[in-house]
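Left out: one protein chain. Kept in place: all the others.
Letters A, B and C mark the chains in the order given here, with residues in each chain numbered from 1 onward.
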Amino acid sequence: MDDSLRELYQEVILDHSRHPRHFGPLEAATHEGEGHNPLCGDRVKIYLVVDDAGRIADIKFEGKGCAISQASASLMTDMIAGRTVAEAEKLMDGFLHMVKGEDAMDLVGDDRERLDIMAGVSAFPMRVKCATLAWHTMKSALEHGMAAKTT
Amino acid sequence: MDDSLRELYQEVILDHSRHPRHFGPLEAATHEGEGHNPLCGDRVKIYLVVDDAGRIADIKFEGKGCAISQASASLMTDMIAGRTVAEAEKLMDGFLHMVKGEDAMDLVGDDRERLDIMAGVSAFPMRVKCATLAWHTMKSALEHGMAAKTT
Amino acid sequence: MMAQTKLRAVDSFVPPRGDFEILSREIYGKPLVYLDSAASAQKPRQVLQAMTAFAESEYANVHRGVHYLSATATERYEGAREAVRRFLNAAQTDEIVFTKGGTEAINLVAASFLAPLIQPGDEIVLTVMEHHSNIVPWHFLRERQGAVLKWVDVRDDGSLDIEAFDAAIGPKTKLVAVAHMSNVLGTVAPLKEIVTRAHAKGVPVLADGCQGAVHETADVQDLDIDFYAITGHKLYGPTGIGALYGKRAHLKTMRPFNGGGEMIREVTQDLVTYADPPARFEAGTPPIIESVGLAAAIDYMAGFDRAAVKAHEASLLAAAREAVRPLNWLRVVGDAPGKGAILSFETEGMHAHDVATILDREGVAVRAGHHCAQPLMERFGTASTTRASFALYNTHADVEALVAALHKARKILG
Partner (left out) sequence: MMAQTKLRAVDSFVPPRGDFEILSREIYGKPLVYLDSAASAQKPRQVLQAMTAFAESEYANVHRGVHYLSATATERYEGAREAVRRFLNAAQTDEIVFTKGGTEAINLVAASFLAPLIQPGDEIVLTVMEHHSNIVPWHFLRERQGAVLKWVDVRDDGSLDIEAFDAAIGPKTKLVAVAHMSNVLGTVAPLKEIVTRAHAKGVPVLADGCQGAVHETADVQDLDIDFYAITGHKLYGPTGIGALYGKRAHLKTMRPFNGGGEMIREVTQDLVTYADPPARFEAGTPPIIESVGLAAAIDYMAGFDRAAVKAHEASLLAAAREAVRPLNWLRVVGDAPGKGAILSFETEGMHAHDVATILDREGVAVRAGHHCAQPLMERFGTASTTRASFALYNTHADVEALVAALHKARKILG
């Protein structure tokens, strides 16, 4: 089997996509965003609770999509819960660089290791959007608060 | 000099175009038509007086255009004055066949000889419209009476 | 398996693969298996050569020119119009309007024919299997002028119910707009019957022939249809060109589409008058080189027995259909009788994008997504399908490669 395929669809990714963490609605959300992949029509919703200290106290997601987008959303929610908004955005920058096959120097230690399972996407340019959808949606939710709900 | 050019711009044609016969308005017209060559923006106006017997008692034309269109209009008015509408239309059919390089069997005798000076146009497909403009305008004037004035 | 063997035996058509340079290339070291012709067909060398030869020896802008090359180019361009007329069996050449594609052809009808007729509450009848190109132009008329879209459903097998059509056409209906052949289901609409029913109520019919013109025969006179849209790049022709057939009586009364050179009779500072059809609808320099390519593509298709091509494509579809029938993790969407050679399906637990990615690494090019037919996806309760579509150059080996790759996808993702 093709190495890049094996890397793309490694067990951890399939597991995340089949059993997504943090899946479901979040009634108490202070921020919400809806993202849409024009390539396939897939959609993702991100719910966040940001506390007064600028910490992401809770995060969940909903949506249907391909293995890559589901795994990416699941992994993201798993990693971002508990961080500050600034930390989340920094993590996102690193992730975006990584899946585009660019230098992701600001990704270090444990973060790098956990996100590394998504690095195989960089060999599949048409699938990068699938991997980044949840992240972009998270960012736009943080920026627009509850207003992003309707976009 | 190119033979077909010499035939196209033979002396009779240049003479017609420089000194058009039947040029000018016709106050008493019973039929009028205005024709337009989209290729160059040239325009021709045909005025006709058709009597009760269906005879073209008088015909004149106005307009500016290339040597071919002017000569053709001049020649046409010269030849059509005095004929019946049916005869004029028959002459036109013959002329149209001729300038397209098709069989013009219904053109005979004197008519064939006089119109023959326009036959050279058939070697210049882009100029056929110049040669036929006056004739088409005449026909549409006969069909639409004074209404064709505004087309 | 029995059925497949039998079908293959009656298929005597030999796909002209040598005409398509691209079909001999490899993708990730595997031979290309191109099953995405419904999105766009590959172009035979005859088409590409005709375009290049024309550009190298006879090119100039068309119309309005007196010089030799301009005359030649105009002849070729108008000759292409005649080729399209023949292809669709239109009564007259001036019923053929060149456009930039099928989408623009439909927009032309929406803007120049229908928009001036629409009063709030007027209805447009269309089907749930339409491509966005035959939906969004009508949504414009809804948004901007208060038109009401009336949707005709398809049955669960993807077939159309002519009685449902009839029921949808009412006193306020101003147009029926329907795909000749669906780009997802392969369903072929009973166009002639639809036209008869619509005309009985005085309603004109537009067919989106972007797929139908490729795989079915479109005889616009026999159909007595009002408008028929085609696109060059699916007809083994170039991108950048399409055509609209419109009945002369309609075209004559329609207002212009874009404004510019060629489409006018006269322009002054204060007013403008318009040329007769088809020039009225062809503002600006048209796709001249592309028209030569389209004519070459039509000629190319005419070089084959179209019934044999159709039988060949049908045998590919049947073989693929039979091969996936035993797979309990795969659901075919669209099984209408007499359907064209398009196989769309859902795969349990496997998203279409993931399937397509894995197929791609096997050299098998299929499309995954909503195929610009979101209302149809909604109708079948999904967001996307995987679609394999067949053209005259495909082979039974292509079908086998598709099936093998599907099994592989199942192994990886399932």
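Throughout what follows, a contact is a pair of C-beta atoms (placed from the backbone, for glycine too) under 8 Å apart; a residue touches a chain by one contact, two chains touch by 3 or more.
The structure displayed is predicted, hence computed values, not measured ones.
A.B. asks: Wait, the hidden chain, what does it touch out of the ones we have here?
C.D. replies: A, B, C
A.B. asks: Just name the one of C:Thr103, C:Ser182, C:Ser315 or C:Ser344 that touches the chain not displayed here.
C.D. replies: The missing chain is touched by C:Thr103.
A.B. asks: Just to verify: which one of C:Ile194, C:Ala207 or C:Met263 makes contact with the chain not shown?
C.D. replies: Of all options in C:Ile194, C:Ala207 or C:Met263, contact with the hidden chain holds for C:Met263.
A.B. asks: Of the listed residues C:Ile22, C:Ala91, C:Ala167 or C:Ala200, which contacts the missing chain in the full complex?
C.D. replies: Only one listed residue reaches the unshown chain, and that is C:Ile22.
A.B. asks: Please give every residue of chain B in contact with the chain that is not shown.
C.D. replies: Those residues of chain B that touch the unshown chain are 1-2, 4-5, 8-9, 14, 18, 39-43, 64-68, 124, 126-127, 130.
A.B. asks: Identify the residues of chain A touching the omitted chain, counting contacts across the whole complex.
C.D. replies: Output for chain A: 36, 38-41, 125-127.
A.B. asks: Determine and list the chain C residues touching the chain excluded from the picture.
C.D. replies: These residues touch the chain not displayed: 21-22, 25, 27-28, 32, 34, 36, 39-40, 42-43, 45, 48, 51-52, 55-61, 64-70, 100-104, 106-107, 110, 128, 131-133, 135-137, 139-140, 143, 149, 151, 231, 233, 238-241, 256, 258-264, 266-272, 283-290, 353, 356-357, 359-360, 364-369, 372, 374-375, 378.
Here is the rule we go by: only the chains that are shown with their structure count from here on.
A.B. asks: Determine the shape of the graph in which chains are vertices and touching pairs are edges (line, ring, star, complete, other).
C.D. replies: Looks like a simple chain-to-chain line, open at both ends.
A.B. asks: Identify the chain pair with more contacting C-beta pairs: A-C or B-C.
C.D. replies: Most contacts of the two pairs: A-C.
A.B. asks: Which chain's C-alpha centroid is most distant from that of chain C?
C.D. replies: It is B.
A.B. asks: Quick one: report the Å distance separating chain A from chain B, using the average Cα coordinate of each chain.
C.D. replies: That pair's centroid distance is 78 Å.
A.B. asks: Need the CA-centroid distance for the pair chain A / chain C, whole Å please.
C.D. replies: Each chain reduced to its C-alpha mean, chain A and chain C end up 38 Å apart.
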